[in-house]
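Would you mind keeping the following structure in view while I ask a few things?
The other protein chains are all here in position, but one chain of the complex has been omitted.
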Amino acid sequence: MKLTILIHCPDQSGIISSVTRFIHKKTGNIIYLDQHVDKEAGVFFMRLECEFENGITLSQFKQDFSELVALKYYMQWDAYKDGEKPRMAIFVSKYNHCLYDLLSRFNSGELPIEIPFILSNHPDLEYVAEQFQIPYYHVPISKDKKAEAEEKQLELLEEHQVDFIVLARYMQILSSKVIDVYPHKIINIHHSFLPAFAGAKPYHAAFERGVKIIGATSHYVTAELDAGPIIEQDVTTVSHTHSVKDFIAKGRDLEKIVLARAVQLHVDRKTIVYKNKTVIFS
Amino acid sequence: MKLTILIHCPDQSGIISSVTRFIHKKTGNIIYLDQHVDKEAGVFFMRLECEFENGITLSQFKQDFSELVALKYYMQWDAYKDGEKPRMAIFVSKYNHCLYDLLSRFNSGELPIEIPFILSNHPDLEYVAEQFQIPYYHVPISKDKKAEAEEKQLELLEEHQVDFIVLARYMQILSSKVIDVYPHKIINIHHSFLPAFAGAKPYHAAFERGVKIIGATSHYVTAELDAGPIIEQDVTTVSHTHSVKDFIAKGRDLEKIVLARAVQLHVDRKTIVYKNKTVIFS
Amino acid sequence: MKLTILIHCPDQSGIISSVTRFIHKKTGNIIYLDQHVDKEAGVFFMRLECEFENGITLSQFKQDFSELVALKYYMQWDAYKDGEKPRMAIFVSKYNHCLYDLLSRFNSGELPIEIPFILSNHPDLEYVAEQFQIPYYHVPISKDKKAEAEEKQLELLEEHQVDFIVLARYMQILSSKVIDVYPHKIINIHHSFLPAFAGAKPYHAAFERGVKIIGATSHYVTAELDAGPIIEQDVTTVSHTHSVKDFIAKGRDLEKIVLARAVQLHVDRKTIVYKNKTVIFS
Partner (left out) sequence: MKLTILIHCPDQSGIISSVTRFIHKKTGNIIYLDQHVDKEAGVFFMRLECEFENGITLSQFKQDFSELVALKYYMQWDAYKDGEKPRMAIFVSKYNHCLYDLLSRFNSGELPIEIPFILSNHPDLEYVAEQFQIPYYHVPISKDKKAEAEEKQLELLEEHQVDFIVLARYMQILSSKVIDVYPHKIINIHHSFLPAFAGAKPYHAAFERGVKIIGATSHYVTAELDAGPIIEQDVTTVSHTHSVKDFIAKGRDLEKIVLARAVQLHVDRKTIVYKNKTVIFS
């Protein structure tokens, strides 16, 4: 059995020693350990990967670790067994570049996940879903029936036992009704270098301001628009020779790569959220 | 005689043809031509470098070009003779990294300029000026005597026939009294990826927001703080492992390189300002 | 009619003036002009985009330009009418990431081309061709029947009137029999930062050498392996924490983006090859 363990707790002396000794005693072999201390906040973070050759089960490990280590240090923690594929729903609107990119990675085996369905407020991208033979749900959003639509979304998410959601250029704002059910489990791609140009039409705003670099930001969705914990960012250069249309074209490549990296980090259990920021393990 | 010519005017058909024919008739040889059209604004921009082997003078060229070409197209334009070194004043406060970088480039002959003086609101960096044997004026700024200090600054700038000013981490805000005398001739370095984190303490704000990339921006100073036309930007990656102090250290390298590039572009006459944006020729 | 014109010829005074005057007289409006002089080699390069509102045809333009301008300056040149889509064949082997990327861009309308067919020495990727409803030819290559396979390739290319070929991780070396028919019309993606790590297994070699940055290079194919004119390169950072497998995974994203950019530049007529190098217009 191979486990990935994510821990955070108040910082104090002896945590690493306690955790590693526990694993050693269980005859586990640590194959990766990275830790971080936020000195200002006094918080300790750790990510471990370890292998057990004996017959210990995940639930046994969890029970013992909880009693013998976690309680003592007030840890918030979880352990994930290798090979269990998280279930990822994709929400889209009309742009297909992020969707195509995620699905082709999925098809190539790059992403160890299940994709139970794609959901959209428009019918436009159903053909892409068909190309990759994934169910496509068209859930239109109108001003007066948004609540109803979100009910439908939650139903589908629950029915398909979705673990996390990727907004692959989904142009609707989720209400807290959905966000609260999936805390730090909804990944968005925003087409600017946040916190610059939050909100609508960031490429137009970047063009107007005359910036020389544009960016894309993938973050966990929180109640405040485009203000959630940042997972990944990247940028590319632009110049006066580029029109808004060029910004959008250059941005598409950024968006899909940045979103894919964020999804990969999430799937690999390399992210911990704390104080609206992320610790991203390497 | 080698000339660099910068032109902008309302866009219309025939401008390039007219300009190049004029130069050709004057037996000039065009060794560089780049042009740009802002289609939305309907403005044409051009930068030319040309060599004249006959005895034409700059003033003769200017007079003829004005009459025969510029007037017809309502051009705003200027021509600069090669070899004339612009005179650059440096304003600093207490940080020395940008100052050291500019002075060592100057000493190496990288920057074809004169540096008549360094001015500071603090005495701290006089030793650097002495190392490079450049006059250093200490002009303190206090709240109630800011106007007086700016008078002194303007006096020095005029007396030394300064062409443009570089704010090399000068921590005071210039009033329009100074800015208006040097329109698009004051280059600032701001230690963030503008428009994100304008104003004071951008590294602290970037740390607080949990960004994964930090930047630096060099721009022409206008009345509105950190909102002038951007000349050059660059970025570097950061992570949760970096403290604010690390941001500041990484940022120093960005700041000095970005400022130096902006100064080089300005000195090489590769910048045109238009509608609070820049056209940067290659 | 909108034309894109690419020119190179021995450098001399008056070329720009002659060309722009010719277009002006034909009542054409120049909407883009960029030029470059390789001073060492004494060669002049130019790219123009211009619009004609009157009824001039492409053949009429070509005849007049040839007689009145091109001959005088010994120009090698061509003019391309907007809206005519070049026909691009894709060669692949077993990796699908570049193929998926090109096809999804094609499907999104990013690339103004026709794709008459995909060809492979393996049957593996036929399912991708089917997803996008593009003909797929399986032309196996064995050591003793390579000549025969190349005959088949040439037949298909001719039959489908292919304008240029993209090797999207095609793991066979083309012989001069094919290359000579498509000079500077075959675009390859090599998974290293050339000239470092030419040839087979570049990620393994990069890992072995302990580099801190890996790259990808797109170039026109010439007789010498991985030594043709470079169109586009990009890089990404790696560290000791990355295995060869990680290099390969990070490299995939580089490869597909770099190849797509090179294809876009070629399709937009922004490349001129000269002395085994490229001039890439912006």
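Observations on the structure shown:
Every chain is named by a letter (A, B and C) in the order it is written, and numbering of its residues begins at 1.
What we mean here is this: a residue touches a chain if its C-beta (ideal position, glycine included) is under 8 Å from a C-beta of that chain, and two chains touch if they have at least 3 such contacts.
Treat the numbers as computed from the prediction; the structure is a model and nothing was measured.
Touch with the chain that is not drawn comes from one residue among B:T27, B:Q63, B:N107 or B:S175, which is B:N107.
Interface note: of C:W77, C:F193 or C:F247, the residue touching the hidden chain in the full complex is C:F193.
Among A:R21, A:H138, A:K177 or A:K245, only A:R21 touches the chain that is left out of the view. The set of chain C residues touching the chain not shown comprises 36, 38-39, 193-197, 209-213, 215, 229-235, 239-241, 243, 276-280. In the full complex, chain A contacts the hidden chain through residues 13-14, 16-17, 20-21, 23-24, 27, 29-35, 37, 39, 282. One chain of the complex is left out; on chain B, the residues touching it are 96-97, 100-101, 104-105, 107-108, 110, 131-132, 239, 241, 249, 252-253, 257, 260, 282.
By definition in this document, only the chains that are shown with their structure count from here on.
Chain centres here are C-alpha means, and the one lying farthest from chain A is B. Highest inter-chain contact count (C-beta pairs) belongs to A-B.
By the residue-number overlap criterion, the interface of chain A with chain B counts as same, with over half of its numbers used by both chains. Chain B and chain C have centres, each the mean of its CA atoms, that are 38 Å apart. Centre-to-centre spacing of chain A and chain B amounts to 41 Å, using the average Cα coordinate of each chain. Listed for chain C are residues 282, each touching two or more other chains.
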